[in-house]
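Our next item is chain A:
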Amino acid sequence: MSLLAVNLLDGLVTGLLLFMLCSGLTLIFSMMGVLNFAHASFYMLGAYFAYQISTYVGFWPGLIIAPVAVGIAGALIERYGLRRVHQYGHVPELIFTFGLALLIEEVVQFFWGKSHMAYYEPEVFKFAAFSIAGNAFPAYKVFMIFVAIAIFLVLLYILTRTRVGLIIQAALSYPATVQNLGHNVPLVFMGVFGVGTAMAGLAGVIAGPVLGTFPGMAVVLGSIVFVTIVIGGLGSLWGALIASLLIGWMQTFAASYNVTMADILMAVGIDKPVDLSDNALRDLWTLTLPQIGPILPYLLMVLVLVIRPRGLLGKRET
Partner candidate 1 sequence: MSAAAIELKDLNKSFGLARIIRGVDLSIGRGERHAIIGPNGAGKSTLFNLITGKYRPSSGSVHLAGTDISRLNPYQINRMGLSRSFQITNIFPKMTVFENIRCGLLYSMGYKYSFWHLVDRQPKLTERADEILEQINLTDRRHLIAGVLTYAEQRALEIGITIAGGADIVMLDEPTAGMSASETDYIVDLIRQVTEGKTLVIVEHDMGVVFNLADRISVLVYGEIIESDAPEKVRASEKVQEAYLGVAEEEAD
Partner candidate 2 sequence: MRKLTGLLLGVAIAGLTATASFAADTIKFAFIDPLSGPFAATGQQGLSQYKFAADELVNKKGGVLGKEFEIVAFDNKISPKESLIQLQVAIDQGIRFIVQGNSSGVANALTDAIKKHNKRNPDARVLFLNYSAVDPALTNDKCNFWHFRFDANADIKMDALTDIIAANDDIKKVYLIGQDYSFGKAVAAAAVKMLGEKRPDIEIVGNELHPIGRVKDFTPYARKIMSSGADAMITGNWGADMVGLGKSVIAAGYDNPIYTYYAAADGITKTFGADGKGKVKLVGEGQLNPPPNDRADAYAKAFKAKYPDTDIGQPRIANVMEMLAKAIDQAGSDTDMVAIGKALEGMEHDSLWGTKVFMRPDDHQVIQNVHILAHTDDGVSHDFDNSGYGLVVESTVEMASADAPTTCKMDRPE
């Protein structure tokens, strides 16, 4: 029971972190129709920028400066790269961001090399906030939860209470109309891309110390972000939230409980072969839930797309 509570909290942290990435990606996708393959790369940039800043002035200034820097980088890439590709259509756009992801990884290695960076959480958070049955829950994770929730509330406020938010909401459902409302569409696009990438950058800043700051960090997270927004439904913020939490918990629980295929097979009345060493199905018998945990989201995505191509809460199919 206590482990369940701990897992719920851990899953919440993972899910909220995922949501910080997904919200930006969904914004960008909904407004611009661009599935930004490089989104996780901006997350990585956030972590590296923050690390660099932290070596000069410590953690806290990085929390503000790094996301802003990432956002500016994102806006510049939109202005001088994506906007040019936009005219060729969506497939070249997607491929552009795909190439961008590779390029950013190389650029990061060019400057920071290939090792892990010694990027730590600030000293004030280096204690266990509380512990449940011997399981310490680090204070920094509590901080992460609060930052993520704060971001979500700010986003919610902007979307539902401000003029900009109303435009964005309109664009989420009816992308074509916004262009006809007399707004400076290129500027809006640049802004959205900048803000979206800045949010990814912020996620990187706060996740870097926990999940590690290394050149592979974007790849590890890369496609799972897509999977999440596709499951949630393209263009739906609530869908993104629900899918993020779902995947966060799914992965946490899958890693926590050693359900084995052998248990399941024997429960349905199939006998375990005595000698597995030469059995063609030996891998099936030894399969455990933690082994397949990370691929569960992909399985879920394929199922969702086959059954309900617009995703859980998606309003449109693109």
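Criterion applied: all candidates are chains of the complex that A comes from, given by their letters.
Methods note: a residue touches a chain if its C-beta (ideal position, glycine included) is under 8 Å from a C-beta of that chain, and two chains touch if they have at least 3 such contacts; residues count from 1.
Quick caveat, the model's predicted, so the values are computed rather than measured.
Asker: Which touches chain A in this complex, 1 or 2?
Answerer: 2
Asker: Give the list of chain A residues in touch with candidate 2 in this complex.
Answerer: It is residues 3, 6-7, 10, 13-14, 109, 113-118, 128, 131, 133-136, 138, 210-212, 214-217, 219-221, 224, 251-253, 255-256, 258, 288, 290-295 of chain A that touch candidate 2.
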